[in-house]
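Apart from one protein chain that is not included, each protein chain of the complex appears where it belongs.
This part shows chain A:
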Amino acid sequence: MIEIKNLHKSYKMGKNSLHVLKGIDFSVEEGELVAIMGSSGSGKSTLLNILGMLDELDEGTYTLDGVPIKNLNETKAANYRNKFLGFIFQSFNLINYKSAAENVALPLYYQRVSRKERQEKALKYLEQVGLKQWATHLPSELSGGQKQRVAIARAMAAEPKVLLADEPTGALDSTTSYEVMDLIQKINDQGNTILVVTHEEDIAHMCKRIVHLKDGVIVEDKKVEQVRAAQYV
């Protein structure tokens, strides 16, 4: 599903150049649930941004579902993001003046899905995350866990190839974190490919594979026995 070869990325800061990713080789099969771990500054967010086409790579190749990702202009990148990727952010990033259902329907709008179909799908995904009765509520009326669940519903609404979660539990307490991870596991059980960036050991162990980044290189890449989050809920 994801194929990365010899990925390099550096940022220019004035005269100095900061080499963040130093040759990453990495691939993800369909249906995997991968945790990317590392301390801050290890390059995990940069890697996720490049995977999410929010940032460009300097060197190397990136293939997503057989499509080479390179030299994208903004319009093309937006189109690919919409088609291939679903984002889950640490700070939820819901649009605060839109209701939960409208937020979920947003990616579909960019796909020019008809209004009626959008609403149906939005409700369907809200139901999946258990928030159907909250459909008309604004994000400000929801709790943190509920917001993240709306965000997950939004990420899934466009039926992307890969879900990218950047510290999805970073802003939540542990009970809510487990609820969210439970949801992510269930989505993964349905066959969706999910990448989770986290620095929390217990969250990482709820995935099926852990990739450890340190100073811009992969130091460890292992399959783990998945801990089901449901037992903590």
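By our rule, contacts are C-beta pairs under 8 Å (C-beta built on N, C-alpha and C of every residue); 3 or more make two chains touch, one makes a residue touch a chain; residues count from 1.
Here is the rule we go by: contacts and distances are computed from a predicted model.
Chosen from "NADH-quinone oxidoreductase subunit N", "Thiamine pyrimidine synthase", "Putative zinc-finger domain-containing protein" or "ABC transporter permease", the protein name that UniProt gives for the omitted chain reads "ABC transporter permease". Contact with the omitted chain, checked across A:Ser10, A:Thr63 or A:Asn82, is made by A:Asn82. Between the chain not shown and the residues A:Ile95, A:Val219 or A:Val233, the one that touches is A:Ile95.
Interface note: of A:Val20, A:Leu57 or A:Leu106, the residue touching the hidden chain in the full complex is A:Leu106. Contact with the chain not shown here comes from a single listed residue; of A:Gly38, A:Gly52, A:Pro168 or A:Gly216, that residue is A:Gly52. Where chain A meets the missing chain, the touching residues are 49, 52, 54-55, 74-75, 78-79, 81-83, 87, 89, 93-98, 106-107, 109-111, 115, 154, 158.
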